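Heads up, one of the protein chains got dropped from this complex, but the rest are sitting where they should.
Coming up: chain A.
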Amino acid sequence: MDDLVVQTDGLTKRYGERLAVDSVSMTVRRGEVYGFLGPNGAGKTTTLRMMLGLIRPTAGTASVLGRPAGRPDVIARVGALVEGPGFFPYLSGRDNLRTMARYRGLGDDAVDAALARVDLTDRAGDRFKAYSLGMKQRLGVASALMGEPELIVLDEPTNGLDPAGMADMRALVVSLARGGQTVLLSSHLLAEVQEICDRVGVINGGRLLREARVDELRGEATLRVRATPEDAAIAVAMRVAGEDAVRRTPHGLELGLPASAAPALVRDLVTAGVDVHEVSPTERSLEEVFFEMTTTAPTNAVPTEARVS
């Protein structure tokens, strides 16, 4: 299918006794920003390496742009930054990109465009080894962008970037997707993924736990209400939201209502003689969902005592 840019099937990589990636089947669709999430050592980089043909799967297959991963004709249509930028330390940033551009059959105009895109033009003449961590990272992203590849794979692109750099990177990724390119990015910065990704895959201990749209994962919006007396408040809330949609939590009540329902709810509570201390719309952040998933997952990655019940 042409709208599946990446499709893996039972992708597995074993290093000795350790299953680094365990039967991962994931899909990335054309034009989307896909967030690949997981804690350290989850298997993100290993999966991406298999997609790029850098390492060979122990089992399973990966297809990219409709062809088996790692074929030269596929690789030429993919731009990648995997586990940190790898460049010649003695060459300037520009000469490093010129070298890579030659492999791709691109001219110096593609190099200059990529440098400008990551805001590195000023320092392009400096040697790579003299770059700061963030500058090295940006050069790595620049090299992944050269030649407008159909799929851009970025393994923790904001690694080492300052807050402004991170914001720039997010804007860059969004603009790439707007321009029709597909972006697959791995991260453990959930706030970032939440903001820019359309879909996410959550991996832990080598297993793909879930693959879904970001809003699906975060679930329904809720209203959090602190009001006294609580019993009276619950009675009103049940009338407004339905019996099943009211939960008692240590922080007050949690109602399965959207934020737009708040004014009517408050009116009813006040009419019933209940004192309202606080009403706030809460959306579970991806971070909460992520911690729930990665700490209760049926893997041995987390010791039992550390699990949240």
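Definition applied: a contact is a pair of C-beta atoms (placed from the backbone, for glycine too) under 8 Å apart; a residue touches a chain by one contact, two chains touch by 3 or more; residues count from 1.
Keep this in mind: contacts and distances are computed from a predicted model.
Student: Name the absent chain as its UniProt record does, using one of the following: "Sulfate-transporting ATPase", "Fe-S oxidoreductase", "ABC transporter permease" or "Sulfopyruvate decarboxylase subunit beta".
Tutor: From the choices "Sulfate-transporting ATPase", "Fe-S oxidoreductase", "ABC transporter permease" or "Sulfopyruvate decarboxylase subunit beta", the unshown chain carries the UniProt name "ABC transporter permease".
Student: So one chain is hidden, and I want to know which residue out of A:104, A:210 or A:247 touches that hidden chain in the complete assembly.
Tutor: A:104
Student: From the list A:72, A:250 or A:273, pick the residue that touches the absent chain.
Tutor: If we include the chain that is not displayed, A:72 is the one touching it.
Student: Per the definition of touch given earlier, which of A:10, A:68, A:86 or A:219 contacts the omitted chain?
Tutor: Among A:10, A:68, A:86 or A:219, only A:86 touches the chain that is not shown.
Student: Tell me which stretches of chain A touch the chain missing from the display.
Tutor: For chain A, the residues touching the absent chain are 49, 52-56, 72, 75-76, 78, 80, 82-91, 95, 98-100, 102-105, 143.
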